[in-house]
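For subunit A:
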Amino acid sequence: MKRTLAILLLVLVCAASVSAEGSARLTIAYQYGLAYAPVVVAMQQGLIEKAYADAAGGELEIEWVQMSSGADINTGVMSGSVDVGFMGVGPALTGISKNVGYRIFSSLSGQEHGLMSSDPEIKSLSDIIGSGSQIALVNIGSIQHIILARALSLNGSDPHALDANLVAMKHPDGMNALLTGSLPLHLTTNPYIYRERETEGLYEIEELKSAWPKENSFIVGVAAIEMHDSEPELYAALCSGLSAAIEYVNGNIEATAELTSQYDGNAVEDEIRYLQMGNYSAETRGVEEMAAFMFENGFIEADPGSYADLVFDNVKGN
Partner candidate 1 sequence: MSALLKIEGLSKVYDDDSAELAVIDNLNMTVEQGEFLCILGPSGCGKTTLLRCIAGFERCTGRILVNGEQITGPGTDRIMVFQDFNQLFPWLTVEKNIQFGLKRQGIRDREQLARITADVLKKVRMHGYGRHYPYQLSGGMKQRVAIARALALKPSIILMDEPFAALDAITRNTLQQEVLAISREENCTFIFITHNIQEGIVLGTRLMLMEPGGRIAIDIRNPIARPVSPSSPGYGALWDRLYAALYDTQRGNPV
Partner candidate 2 sequence: MQKKPALRDLAEKLAFAAAVLALWEIVARAHVFGMRSEIIFPRLGTIAAAFVKNFVKGYAGVSLWTYLLNSMKLLLEGMGIGILLAFVFSGLSMVSRSFHNIYSLIVAVADLLPGVALLPVVIIIFGVNPGVIVFLVVHSVIWPMSRNLIDGFRSVPKIYVEAGKNLGLTGTGLLRRVYFPAAMSYIVSGLKVGWARAWRGLISAEMIFGIAAAPGIGMYINQMRTNMNNAEMYATLVVIVIIGLFVQYGILNPVEKNTVVKWGMRKL
């Protein structure tokens, strides 16, 4: 029995040490959708590898992993199998407050959010409060939920006044539910919000538009503190490669659209429009404000700290 246990432990320890080994290797996790367009560009054009070769002269091997939620990426970073991840500002701040062991190294994109109503009687947040009308959004505790809470707060209402009205379902399911009249409200983002705005007979709740405008950081990149501290050249290559990708997206919208439409299945013309409506920038905006709001309203339990605790030294913004 003792021997079996010892062997098992040995195997586990070996497996763990192997995955932590290798200096010029990087595992980057990202998610699905247009908000991640610069990541797709960096991946396709090898921009981070190029930056590493130019600065350090070595070869960098990157493993790209597509994951389906920030929570998955958080687990990956914690276990040491993911070095860099791209996720919503909400899960990133949750991870930082939980001491997952990463900080924000760059903003990636800001996107528009909108709350669409199919009921002509519902045109403002105050029409919903106390009505029991259901609001579809992607997850309870998601960034969309936090944005709704912020809109309520800015409007002078209780940020949790609509918590009981929420229904968690994926973006496309929520859009279907709204369009078929299964529920009257859907809070969503790019590209679904654009499609819903183009649909006749739907009304937009104006208060939500300004709660988290596209100028604010929506998707951010996080990097393991260990990697930042022990491999500064690799970290520098990551930052410069990604900013080159962001620059490319902003300067070559059509070429980017050609590339990303292969993954999204949208028509290129639509893709161009959606890309133009996004805001791609490495500079963060509103991150500290978001952290404070989440902590004050119970979306995270521990105080994540000030801006300097949230991002690495080289990051610009607020």
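The set was built so that all candidates are chains of the complex that A comes from, given by their letters.
Rule of thumb we're sticking to: a contact is a pair of C-beta atoms (placed from the backbone, for glycine too) under 8 Å apart; a residue touches a chain by one contact, two chains touch by 3 or more; residues count from 1.
Bear in mind the structure is a predicted one, so any value in this text is a computation, not a measurement.
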| item | value |
| --- | --- |
| Complex member in contact with subunit A (any copy), out of 1 or 2 | 2 |
| Candidate 2-facing residues of subunit A, complex | 1, 5, 8-9, 12-13, 16, 20, 69-71, 74-75, 78-80, 91, 94-95, 98-101, 132, 134, 136, 139-142, 160, 163-170, 172-173, 176-177, 180, 182-183, 298, 300-301 |
